[in-house]
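Just one protein chain is left out here, and the rest sit where they should.
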Amino acid sequence: MKDRSNYLPKQFILIAFLLIALLLLSIIASLMFGSRALTIQEVIDGLITGNSESYETSIVQKRIIRTVFAICCGAALGVSGVLMQSVTRNPIADPSILGVNTGAALFVVCGMTYFNINTANHYIWFALAGAMIVSVFVFGISSLGRGGATPLKLVLAGAATSVALTSLTTGIMIPRSFIMDQFRFWQVGSVGAGTWESVTLITPFLLIGIVIALFTAPALNALALGEDVATGLGVKTGFIKLMASFAAVMLCGATTAVAGPIAFVGLLATHVVRLLIGADIKFLLPMSALTGATLLIISDVLGRLIGRPGELEVGVLTAFIGAPLLIILAMKAKVRSL
Amino acid sequence: MSASHVLLAEKLASGYDTTSILDDINLQIPSNKISVIIGANGCGKSTLLKTLARLIKPTTGQIVLDGELIHKYPSKHLAKIVGLLPQSPIVPEGITVADLVGRGRFPHQSLFGSWNKQDYEAVAKAMDIMNISQFANRNVDELSGGQRQRVWIAMALAQQTDILFLDEPTTFLDITYQIEILDMLTELNRTLGTTIVMVLHDINLSARYADYLFALRDGKLIAEGNPAQVITASLIKQVFGLDCSVIEDPISGSPSVIPIGRYHVK
Partner (left out) sequence: MNINTISKIKHGRNSRKRRWNIVTITLTVIVTLLCIAMLLLGNTIYPLNVVVKVLLGEEIKGATFAIETIRLPRMLAGLFTGFAFGIAGYIFQTMLRNPLANPNVIGVTSGSSAAAVFCIIILQSNKAVVSLASIIAGLLTTLIIYVLARGKVFSIGRLILVGIGLQAMCNAFITYVMLIGKQHDLPSAMRWLTGSLNGIKLQELPILVVSIIIFVPIIIVLSKPLSMLELGEQSAKMLGINTDLTRIVLIICAVILVAIATSVTGPIASIAFLAGPIATRLVGVGLSNSIPAGLVGAFLVLAADLVGQFAFIVKYPVGIITGIIGAPYLLFLLIQMNRRGDL
């Protein structure tokens, strides 16, 4: 086993630098490109002067919101992916694969339909509830039988549950076109619906989730060595797993509450980062947050370019990029670990 | 009575994909006798059996059946001569014993045919010989390991082949069932003259039940002959790397291997 403690800090700093640079570039791209391309000058003008009469400025303002929103969601999903993969010790774990976001979506739609809630403040609670309940359910089914929650069982249970919940969600929405029109993104996630309100709304949840994540990081590193080893090292595995899962689901649920279900971001971000800096959770967490944010921003830019003058939702793009990764992982995985 | 066939391997080399397991094997399976292939794990016993049964294509050399290259035989025709009981046979869920045994009749039936008189008789006879008639309409997955193995052998019997290959037919069974199966196979050979070729993991049972032994090591045939000729201390050392003493089995008179370990030596 490589002694990472020596060479990692240098490597880590270099890669952190790289990722931050990438993020900044993508932010700039996000502000510049879209249904109408702006020049750097126009962007700077829009940012600084804030002259809301200029058409360019309003575009910049809209894009700033989108970008900030994408950063929050992407970071949250990245961290959520890391947590989920550590807890389940499973490289294919991603909250979307486990059906967490379709659960959140269903509960929100139910809330809108049956409880007449219509403010983000309220439906975030529904989303969180849905996310929690579904993840418990999916995990429960997968844990039955030999080997506990293997990747295959988790994915299958998640996929089956997602199909069921999506059908139900669409079923509820079909007769209620006003809900559908407003919130089409419940079928596929988008960062277009983000507003400053929604950002402020989810920030506390994101912060709590990230704090819990950082708090559990050392214990999760131990957990990666195996349940028994971790217990031997004094880790309260049950408690840690519960906390980490809770944080993961909260992060994903909150994101879904305001953006709709966005798949595969956690999977993509964690794997890219893991390839670069290895498996130390302490580093994996912030790097995955950065990568997730970058990924989401880039997907959004691409989506806006491809879908001119409208947008191709970010959820479609992440599925298109993320699914091949899932396939590659499945191909590489040893049969026994499936 | 089963017909006699000449089944031999010439300069045989065989394996899977890129790994070669068998090397330059030349042998002839004694007709109407029980032959057992012995050797350490991974020496190629199963590979040899499967190559003889045409499940694996040899990389060099050939298998010759009655003067013809075995791969020239049409599948159905060969299926009437050679049958195989695989190591881990798969039981379709919910199938009854009679149905499973009946599947062995496929080589004798047309694509559409329902069962004719011969089919019923063959299946019934096979089930009677293997003593499973009372389970005819029961589900196979309800039976015990030993009973299930008898069902599979009955299926091979219903196929009415002259040669029967069995890949470790006793490995997962309790000792009582092991003896029961081996006794039944012996009776089969004595009454019907079926040529039987088996891979067994138990050296002493092999010595007792075999008329002829083939000893493999690292993919090469290093000895063949009747048990008295093959089972010697020096050969066991060669094949298994085991120090032993060979005595005469007080029950059957066949050679019996008594291993010499580091402890419990008088």
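Every chain is named by a letter (A and B) in the order it is written, and numbering of its residues begins at 1.
Keep in mind that, in the parts below, contacts are C-beta pairs under 8 Å (C-beta built on N, C-alpha and C of every residue); 3 or more make two chains touch, one makes a residue touch a chain.
The shown structure was predicted, so the numbers you read here are calculated from the model rather than taken from an experiment.
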*Sole residue of B:Ala40, B:Ala136 or B:Ile179 that reaches the chain not shown, by the stated touch rule*: B:Ala136
*asked:* Touch as defined at the start, partner being the missing chain; which of A:Thr150, A:Thr216 or A:Thr270 qualifies?
replied: A:Thr150
*Out of A:Pro218, A:Gly278 or A:Gly307, which is the one that touches the chain we can't see?*
A:Gly307
*Which one touches the absent chain: B:Ala13, B:Ala40, B:Leu55 or B:Ala233?*
B:Leu55
*Kindly state which of the options A:Ile27, A:Val188 or A:Ile240 is in contact with the chain not pictured.*
A:Val188
*asked:* In the whole complex, not just what's shown, which of B:Gly39, B:Gly83, B:Pro169 or B:Pro227 touches the removed chain?
replied: B:Gly83
*Which subunit B residues touch the hidden chain?*
50, 53-55, 75-80, 82-84, 86, 89-90, 92-96, 98-99, 102-104, 106-107, 109, 111-112, 115, 120-121, 123-125, 127-128, 133, 136-137, 159
*Touching the hidden chain in the full complex, which residues of subunit A are there? Just list them.*
92, 141-142, 144-146, 150-153, 155-157, 159-161, 163-164, 166-168, 170-171, 174-175, 180, 187-188, 263-264, 306-307, 310, 312-313, 316-317, 319-320, 322-324, 326-327, 329-331, 333, 335, 338
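The rule is short, and it goes like this: only the chains that are shown with their structure count from here on.
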*Could you tell me the distance, in whole angstrom, between the mean C-alpha positions of subunit A and subunit B?*
57
